[in-house]
Structures are given as structure tokens and as C-alpha cells.
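Here the complex is missing one protein chain, while the rest keep their positions.
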Amino acid sequence: MIAVIKQGTTDKQLENLSNWLKAQGLDVHLSKGSSHTIVGLVGDTSKIDAELLESLDIVESVKRISEPFKSANRKFHPDDTVIGVGNTSVGGDIFSIIAGPCSVESEEQVMAIARAVKEAGATMLRGGAFKPRTSPYDFQGLKADGIELLLKAKAETGLPIVTEIMNANHLPLFEDVDVIQVGARNMQNFELLKELGKTKKAILLKRGLANTLKELLMSAEYIMAGGNENVILCERGIRTFETYTRNTLDLSAIPLLHELTHLPVIIDPSHATGVSRLVKPMALAAAAAGADGLMIEVHNDPAHALCDGAQSLTPDAFGEVCSSVKKVLEVID
Amino acid sequence: MIAVIKQGTTDKQLENLSNWLKAQGLDVHLSKGSSHTIVGLVGDTSKIDAELLESLDIVESVKRISEPFKSANRKFHPDDTVIGVGNTSVGGDIFSIIAGPCSVESEEQVMAIARAVKEAGATMLRGGAFKPRTSPYDFQGLKADGIELLLKAKAETGLPIVTEIMNANHLPLFEDVDVIQVGARNMQNFELLKELGKTKKAILLKRGLANTLKELLMSAEYIMAGGNENVILCERGIRTFETYTRNTLDLSAIPLLHELTHLPVIIDPSHATGVSRLVKPMALAAAAAGADGLMIEVHNDPAHALCDGAQSLTPDAFGEVCSSVKKVLEVID
Amino acid sequence: MIAVIKQGTTDKQLENLSNWLKAQGLDVHLSKGSSHTIVGLVGDTSKIDAELLESLDIVESVKRISEPFKSANRKFHPDDTVIGVGNTSVGGDIFSIIAGPCSVESEEQVMAIARAVKEAGATMLRGGAFKPRTSPYDFQGLKADGIELLLKAKAETGLPIVTEIMNANHLPLFEDVDVIQVGARNMQNFELLKELGKTKKAILLKRGLANTLKELLMSAEYIMAGGNENVILCERGIRTFETYTRNTLDLSAIPLLHELTHLPVIIDPSHATGVSRLVKPMALAAAAAGADGLMIEVHNDPAHALCDGAQSLTPDAFGEVCSSVKKVLEVID
Partner (left out) sequence: MIAVIKQGTTDKQLENLSNWLKAQGLDVHLSKGSSHTIVGLVGDTSKIDAELLESLDIVESVKRISEPFKSANRKFHPDDTVIGVGNTSVGGDIFSIIAGPCSVESEEQVMAIARAVKEAGATMLRGGAFKPRTSPYDFQGLKADGIELLLKAKAETGLPIVTEIMNANHLPLFEDVDVIQVGARNMQNFELLKELGKTKKAILLKRGLANTLKELLMSAEYIMAGGNENVILCERGIRTFETYTRNTLDLSAIPLLHELTHLPVIIDPSHATGVSRLVKPMALAAAAAGADGLMIEVHNDPAHALCDGAQSLTPDAFGEVCSSVKKVLEVID
């Protein structure tokens, strides 16, 4: 970490600062230039509050050289993390395909979709039981009953299940859930992240709508700092000015995150675009860019005749995506 | 609410849709144009899930005419909401000045600042006990002890206290807190909002970093739908591409929110800009634009000699802001 | 186009509005609902100024049903546009690979890179002669001399050349240039677009840093409205809050633009990411998503030993990209 010191700073002030920094257990290297003095900090600067440091009167600016995240940092953990999930795993050489309905609505629906997506090539079943909605008047999900239905589908198909948590107090309900999803709006719900850090569950952490990859990794760090290293990162689109899509899918996040961290990276083209016609091309692009897997919304026609999802695929369309993705994976090294 | 139907939609499909909408208790008005058919929905459309409706295969697009928020809507509640807080109140003709340290650090610190800001003209005392931090390694606040210290300061100065909650399970600790703050990162932590809706506490709800005013009002609606009408809205800056400031303060939110809702609107120039030199001009601008109050960070020199806040004012500087703001308020009708 | 009329509008006002609209040559369909009156407009609404209409006192809001762009609209031109460029063409079944240096610096440099990229599989040569720079003190390009050097490289290698124009007065210098590039910062330089619309040159139009796809298509419309249909669209990354990349590459633009328009879509992963390590994965992703081609920065080692580009590839690395892209194209239908 480097701190640029303002001109006109007295030696006394500089000494105070440097003593304070040494008290944090850091080595301090001063280099006085003709115009500016630069303080180089060596040691575990991840524990230094850069914002507080930058707020010092005598500090002009602060620059981190090493990343503020450690447990998630590939530098200290070069090998890909592979997370066992039920009868499969996520990360490394495995390509995961998580599919299912946006919301769990009924036993018939979940069962039908679970069978269909397994048949089509899904490795895990997703379904929303607790639904974060912008409006208190919108459908909030079947909650506990929804999880029950997912577990039934798991029992029959053997597919591990992925479903979202919104409140740490609900953790007991997630006992038999294989992967607990943290939604974009809760990416910086630090209290929830801390509680999940105390479990050993696989956590699928979605990037916030306007968050940077560094912030995503710091949120993963919250979970890992608690002792739970089973974190799966998920890019699901960020907010931009584009209006044809709900969000903008940031696929450069895949190679970037693979560089920065050893954690698996999953792409959700359904939520990112909000347009079913865009799911296949974005799924292929994600595979080509090196993603560790996909998370895709699938509905079963009959039950959804009415609300044939803007972002959901039919089982057949999903099947096509799976086979095309396989073809792309075969030619990517 | 208006739904534009896609060309080529069959009468049968249209009938299904219209029956489904009537089943939601809405009046349905069809108007078939040469190129498009338009479905007008009359009734309590706030309970209609526009996203689901827009996702229908036969629907080209959906447009809300009436706002999706009701309890917070000025249309149904023309008079300003005035919320009693300890020995003062927020909203209407009162101009509130909430001041205090970013974080509660020690008894001396809180007491000194509390006395200083009261002296300078503050009507409430703020202080962070639970601190949301991007990094798990940054200072997380004194937690329960911090609240104790704020209550001591309240006992001596009589200033009502405002402090942030991050976890509904902590509510018992907030028994004697006058205003419970919901931070920007928790604006869409719907589970937390629901719990706060069950209390009668005054809630200061901060706008999320990349959220629209409609989303802010929908989050207020979550609290109000639970039965708690004591919501204070706070604009604290939104994320933009500008780098000289931490965030960009959106002052047009003041007159806009006053149009849309009866809830009070407070401005936080300290967090919005992250630069103490900008706090005064932005405070004056907020007053001129019709804000119901300000939330300003103040530190007490001695204890903070080292981290003289990038965004905190000294008590003297804060005093100047208060007197200048008063002058502006006198000339604004 | 639909206009929602405010409550309390008098019949007289409504009549004035509808007469004014009819005077613009549109059919006007009124449908009075219990709460709102809706005016449906049928005809060539692309000539209606929606912003002006929305600004009317009696109009609550306006919604376009048909797109405001016509010449670029696939609805009126279902077949892909294929643009002949020198000895090759862009669009349809052809996959174009445009490669070359960021800036033309010397004859040796351009010649060496031109030979290298042709050898590696490029179909066109790019190179900056006029360079838009944020600072007036940064290198502004070799200008006319740069174009001369590109033409020499074209003469030797036969590769058509692509280079940027910043000023319509320079058009005479572009006589023998095959594709004229309009940079992101000039996407809404309407005067320049109009002048290019008077030529028959192929125009590569880059999306602005914070522009929507609709705005990109409206800028293409400016060129096409002038009579020049030879427009190639280029996505080169949009501004977001992410800091690890210079911009965020929006690959969903590929399938979306293919839906909305018949014009070819080229992806520039070099400028979008600003990081050479990300060029290959993003190039593969673009191919998988259905792009009509790529625009990639390549430098030749010796001359660039010093400024080995953050975003430029060596000829060898570029060769790998070409062969990997070919593999992906073979498995994509």
C-alpha cells in the first residue's frame, strides 16, 4: 500500500503517522521526493482501512498495491477451488448447469421441471422459495413449503438443489439444501454473509446490480473469513443505461475472476438479460469465455402457458442450449 | 396500467388474459387499434406484478399509469407526515439537523461531540454503533456498547439519537433509540424492512447507491405495509462515474420526493461527497432546494487529530454550516 | 405510438391535440378509460418528436410501440446487409477479422504488422492515423502521413484498411480508405454523421461510452437517412462502475442488434477491456454469441518492446485467437 503525503506536512506529523502505522504491525518505508513524500507500507495491509487512511489531513491519496481480499485471492491459493455439491461438484474441470423455475409454485410444476431439466442435461435444480421482490405487494414465494417441494424433487431426481436465502433466521429450513444462494440485493448484507460464514454450506453469491468485482470478492471474503470456503461466485448482470435488456451481462468478469480468485464462476444469462431469446447466445458466450457453469431459468409449458417467461426457456429450448454449450466446451481449451 | 398486446394475438389468447386480469379484481378495457390492441387496467393495480405481466408471450409491453406505491403516495395522503422524535419531530415545518461522529469510539468522544453539536444547533445526535464495512477486516463498530454510549449522551444532552441497524435480531438493543437508520446497502434487505414495519420506531431509510427514487419509495412501502408509517427518507448520494466525490448527491430528489410522497426528506452531504470541504455548499443547496433536514458528520478534534475525517467537520465548521443554513431557510418560502 | 392523457384534460384541449397530430399525417385513435384517456397514433410515427409530445401539458406520458429508426430496422429490411469492402465483405455469412496497431507510427511498424496479421488470418487492416485523445497533450496521430502508410500496407498486402475520421473536412484524405471509422466519442457528432451519409463509403460506427443500442441505431439512421446504407455497427464496451476493465463489453448487444437491425455487428474486445489477457476469451465469446466479426489491436514486438500494449496482442497471440475463433465458429450454427 502506498500513501502519497500532502506538501507542507511537517516531520512531526509524518512521524506520528508512521508510528501509528507501525503500531498496526506494518513496515513503513518513507521516500521523500522533491515535490511529494511517499509512504510505502509492507505487511498485511488487508487489515488497514484505506478509507480512514485516505481521510487523514496529511494524506493526499492512498493506493493499494496488493488486493484487500486474502482468502479468496488466487495469489495465496493458486489451485482452482472445487466444491462438492451432493452427487456432483462445482469448479475445476466440471461444467455445472443449474436449471429450474424462477419460483416454486406447485408440486406438479417442480417435479415436471426437475425431470425435464435432468433429462436435458442439468446437473443441479434451482427454484425460488423465498423471493426478493421490489414491491411488498408482489408474490413473495412459497417459503418453507417451496423448500419442501424442492427437496421432494431432489429425492426423486437426485439433483442437488439451489435456492435463495433472505434471512439468516431461516437457516434451519436450509438444512438439506445443497447450495444456498445469496441474491444480488443481499450481496452486501454483511450480517447475512457472516452467518453463512459459520456454516459449511456451499454458497452461491450473486454480484450486486451496481457492484464491482472487488466488492463481490470482499463479500466472498466475509463468508470465507468466517471459516466457510465453499463460495461460488455468480455474475448475473449489472445495471447500465441500456433499456433493451434488464441488466448488462459482464462476461469479462469470467476471465478476470479466474485471475483474481480460485473460486468457481457461474453465469446467469436469464436474470442478466431478462429476455429468453438472449439466453442461448449468452450461454454459449459464457462457455466460450471459460465459465465454470450456467444458471438458467426453465419453466414447463402447461403450467406457464400464461406467463411464458420473458426470461424462462421451455425444456426443449433448454435442451438445445445444453447440447450447443457442450459443443463449444469441446473446442475450448 | 396499460398493456400493449403483440400483433397476431388470437382472440382466444386475449380472452384468457382478460379473464386472468379480471380474476385479480381489475376492470379490463380493451381498445383494438389497426396495428395494436391495448388493454387498460383499472383498479388497484399496485397488486399486479408488472414484470410477470410483461413476461407474457402475447404482451409487448406494460406501462404503469399510477404509481406502484400506495401508503407512501402523496395522492392518497396530501398532508406532510410529521414524525415525533423524542423532544422534537421531523417533517412539515421543522428543519432537522442530525449530527455526530461516523463511528462511536469512546465515551469522551461521544459526550464531547454531543455537547458540541447541541451547542452548535443540532436537533439530533447520530453515531455509528454497528458499521457496515466493505471489508470484514475493517472496524465493525462498538456494537451494543456503542448504543450504550449514545444513550448516555442522550441522557445528558437530551438529544434524540439516530443509529444504524444491520440485523433485525438486534432490535432489542434499539429499544431506547429514537430513530433507527437503514443503510444504503440494506435499502432492499426486504426481510429487515418487514421486521421494522412491525415496530412503531421512526425509521431513517437511506437510498441505495444505484437505486431509483421509485425503488426507495417501494422500500418505504415495505415498512409502511407492515403498519409503521414513521419513515424518513434520506438521500446520501448515488454511484456515478465521477471520481472526485465518493458519490453524487442527487438534490433533485428533494422536490421530486416532496411531489411523490408525504414522507420527510433528509440530505446527508457528508457521505454523499466524502469530502468535508463540500459539506457546507451542499448543505446550503439542500436547504435551498427544500430539504426537511440534514445529516452531517462531526468529529471532535483531539480524539481525531489523526483521522481528521475526509468527510467530517469540526464542531466550529459545523456551527458555521448551521448558521448559514438558517439564513438560507429564512429567505426560502 | 401511445400518449396517455392527464386527468382533467378538457375535450377542447384533446381536440386541439388530436388535430395537431392529424396535421402530422397520423391516424388518431382516442380511447377514454374511467381514469385515463389514451391516444393511439398510427402511421409514420418515426417523424414524431416524442420528447416534444411528452412535454405537452396535457400529456402524462408517451410510449413508442414501433421503433424510431426505419432504414436500419430489420422489420423493413429482413435480410442481412452485406457490405462489400475491397476484396472482401462484411456481414451475412462472412466473419471479418480487422487487426492492426492502435496508432500508425512508422512504415516499418505498419508493414510488419500488416504482413503479420494477414499471415495470421486478418481480413482487414486497422490503424489509427487521427487519434482522439482526452488530453490535448497526448499523441494525436500521424494524420495524413498515417493514412499514406496504411495505403502502402494495403498496396502490398491487399488488405482493405479501416481508419478513424474525426473531421468531415478530412474526407478527401479518405478517398482510398475502405472503411471509415467513427469513434465512440463522435457517435453523436451528428454533423459528421450527416457528411458521411453523403458518401458511399463503408462506415464503422462505434457505440458511445454511455449510449444505448437505440441511440446507436439512431446514429446509424443519420448516416442512412443521407443515402449511405453501408453502416457497420461496433460494440466496444460501455462505461460502468467496474474498475478492473477500462469499459464493460456488452455482448448481449450482438443478438439484440441482429434482431433489431439488418446491419453487421463487429466486436472490439481490445478497447472494451483495455487488457490484452482478456482479448482472447472475449473474442471467443463474441464469436459464440454470433458476432459478424472482430476488431483487435496487434503490435509488432520490436517497435513496441517498451509499450507492450495493455490491450494489444503480439502477432503470435493474435494468431492463436484467430484459430480458436475459427474452431468456435465451426460449432456454432
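Letters A, B and C mark the chains in the order given here, with residues in each chain numbered from 1 onward.
Keep in mind that, in the parts below, contacts are C-beta pairs under 8 Å (C-beta built on N, C-alpha and C of every residue); 3 or more make two chains touch, one makes a residue touch a chain.
The structure displayed is predicted, hence computed values, not measured ones.
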Touch with the omitted chain, as defined above, among B:S31, B:N169, B:T245 or B:T314: B:T245
Full-complex contact with the absent chain, from C:I2, C:V104, C:M166 or C:A272: C:M166
Quick one: say which of C:T81, C:S96, C:Q109 or C:N186 touches the chain that got left out. C:N186
Touch list for subunit B against the chain that is not drawn: 210-214, 238, 240-245, 248-252, 254-256, 259-260, 272-273, 277-278, 281-282, 284-290, 324, 327-328, 330-333
List the residues of subunit C that touch the chain left out of this view. 16-17, 20, 46-47, 49, 51-52, 54-57, 68-69, 132-139, 166-169, 185-186, 188-191, 194, 209-210, 215, 218, 221-222, 225-226, 239, 306-312
Tell me which stretches of subunit A touch the chain missing from the display. 2, 4, 27, 29, 31, 33-36, 38, 40, 42, 60-61, 63, 65-66, 210, 239, 241
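Please note the rule applied: only the chains that are shown with their structure count from here on.
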Regarding the subunit A and subunit C pair, does the interface count as same (over half of residue numbers shared) or different (under half shared)? same
In angstrom, rounded to a whole number, how far apart do the mean CA points of subunit B and subunit C lie? 40
Express in whole angstrom the distance between the two chain centres, defined as the mean CA positions of subunit A and subunit B. 27
For subunit B, give me the residues that contact two or more of the other chains. 210, 239
